[in-house]
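Left out: one protein chain. Kept in place: all the others.
Moving on, here comes subunit A:
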Amino acid sequence: MDIKKTQEDRKLTIALAGRLDSNSAPQLEAELKESLVDINDLVLDFAELVYLSSAGLRVILAAQKQMNKQGRMVIVKVNETIMEIFEITGFAEILTIER
């Protein structure tokens, strides 16, 4: 998985490309841990994300919980397959998703 970060003041955009699974989730978790200090607007860009498993969902949920305390988080450009996973797991209702 590739992670691309763009920061503008306190807004951070993280674009993910590839597979977010048990193998790559720790990489995203570490990246978020390091980058979220002082951020109040987090955008996760899923345009190039082709796969998501529960290991990735765990990291997304943790990020949402943290951003609820310090600002907001939005997931953008979610494809149909990934959206289905959000729906099946009830995540569609607790995340802010812009397709």
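Keep this in mind: contacts are C-beta pairs under 8 Å (C-beta built on N, C-alpha and C of every residue); 3 or more make two chains touch, one makes a residue touch a chain; residues count from 1.
Going forward, contacts and distances are computed from a predicted model.
> Absent chain per UniProt: "Protocatechuate 3,4-dioxygenase subunit alpha", "5-oxoprolinase subunit B", "Elongation factor 4" or "ATP-binding protein"?
Result for the unshown chain: "ATP-binding protein".
> From the list A:R58, A:R72 or A:R99, which touches the chain that is not on show?
Missing-chain contact among the listed residues: A:R58.
> Going by the touch rule given at the top, which residues of subunit A touch the chain that is not shown?
Within subunit A, the residues that touch the unshown chain are 19, 21-23, 51, 53-55, 57-58, 61-62, 64-65, 68, 81, 85, 88-90, 94.
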